[in-house]
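Only one protein chain is missing; all other protein chains are in place.
Naming follows writing order (A, B and C), and every chain is counted from residue 1.
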Amino acid sequence: MLRIEVGNPDTTTVRLALSGDLDFTSVSELSDLTLADGLHRLDVDLSGLDFIDSSGLAALIRLYHQAEEAHAVFQVTALTPYLRHLLHTTALDRLFRLPPA
Amino acid sequence: MLRIEVGNPDTTTVRLALSGDLDFTSVSELSDLTLADGLHRLDVDLSGLDFIDSSGLAALIRLYHQAEEAHAVFQVTALTPYLRHLLHTTALDRLFRLPPA
Amino acid sequence: MEATIALRLPRDAASVPLIRQMLDAALRSLGVVPDIRDDIELMLTEACSNVIKHADPSDEYTVSATVHNALCVIRVIDTGDGFDPHRLREAAPGAEGGRGVQIMRALADDVRFDNRREHGAIVCLEKRLSFLPDAPLKAG
Partner (left out) sequence: MEATIALRLPRDAASVPLIRQMLDAALRSLGVVPDIRDDIELMLTEACSNVIKHADPSDEYTVSATVHNALCVIRVIDTGDGFDPHRLREAAPGAEGGRGVQIMRALADDVRFDNRREHGAIVCLEKRLSFLPDAPLKAG
């Protein structure tokens, strides 16, 4: 089960808080999300995730590309040590420009 | 894991509250218990039990016999529906003189 | 869908909660209703504790559980001296022992005891399963 909380701290910022399992079986819920025009900043809070697989990572990469296209800043926040390790394993820490641990 | 709480509401009454698993692997903790002399009443509260097997039932029968020998009143209290069903299945409801459900 | 769990275990009391917990977790994953899971935990515990208590001189035993077509079939196999199921007597009302087989017979939909003098006892327990409405797959 994946839960997605969408927050709008201001009109040009979107904050997604994901919790539960982001995997092959649930990822479409995230992919189906459309981001409004005029986005300047997209924050994705992963602290509530219990599980993520390569399909979940692919969805994050897709969000990253959408933000890039909109010239918005993309940031993954609240990483657990496990997720940080996984993003490192898959070299996504560099793509997402994570600050060093 | 079995937990046993021993209460003495008055000097001639012992109240045992059992919780956790009362089975073949934990039953010796209950069998090792010795009841003080001058016992008039032994209450055994089973409401916290997650699991009981025939070895656990045997330990209850042993307590029942100890109480009988001491001419004390033995009572099983706070039965879950599952335990009531199991005591019925094994005819122990009659031995323990449970009131009808 | 068909699921099997099989364990080769030391004839050690600690093995009983282990297999009980493992099978219960598997049945929970499959969406089996709690009452049936409780019955299976107890049947299984009785069969395994009997191996620990009575199956001298074996030092290992095996447990397998298969779920298929909404039926759970459990086999507990030891290499002890076996026993004659026809010579079991019903437990006297106040007797402490002798309730394991009674419980298995009461809770299982089918119980079979099999015996080969040199190969120990085989206890086969069957239980029909019911599933929660949100059970994954049609585990049946």
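Note that in this section a contact is a pair of C-beta atoms (placed from the backbone, for glycine too) under 8 Å apart; a residue touches a chain by one contact, two chains touch by 3 or more.
Bear in mind that the values here come from a model prediction, so they are computed numbers and not experimental data.
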The omitted chain touches A, C
Touch assignment to the omitted chain, from C:Leu18, C:Val33, C:Leu88 or C:Cys124, lands on C:Leu18
Of the candidates A:Asn8, A:Ser47, A:Thr77 or A:Thr90, the residue in contact with the absent chain is A:Thr90
Interface residues of chain A toward the undisplayed chain are 21, 23-25, 51, 53-55, 57-58, 61-62, 64-65, 82, 86, 89-91, 94-95
Note that chain C touches the absent chain at residues 1-10, 12, 14-15, 17-18, 21-22, 25-26, 28-30, 136-137
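In the analysis below, only the chains that are shown with their structure count from here on.
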Chains sharing the largest count of C-beta contacts are B-C
Note: chain C sits from chain A at a C-alpha centroid distance in Å of 46
Residues in chain C with touches to at least two other chains are numbered none
Touching two or more other chains in chain B are residues none
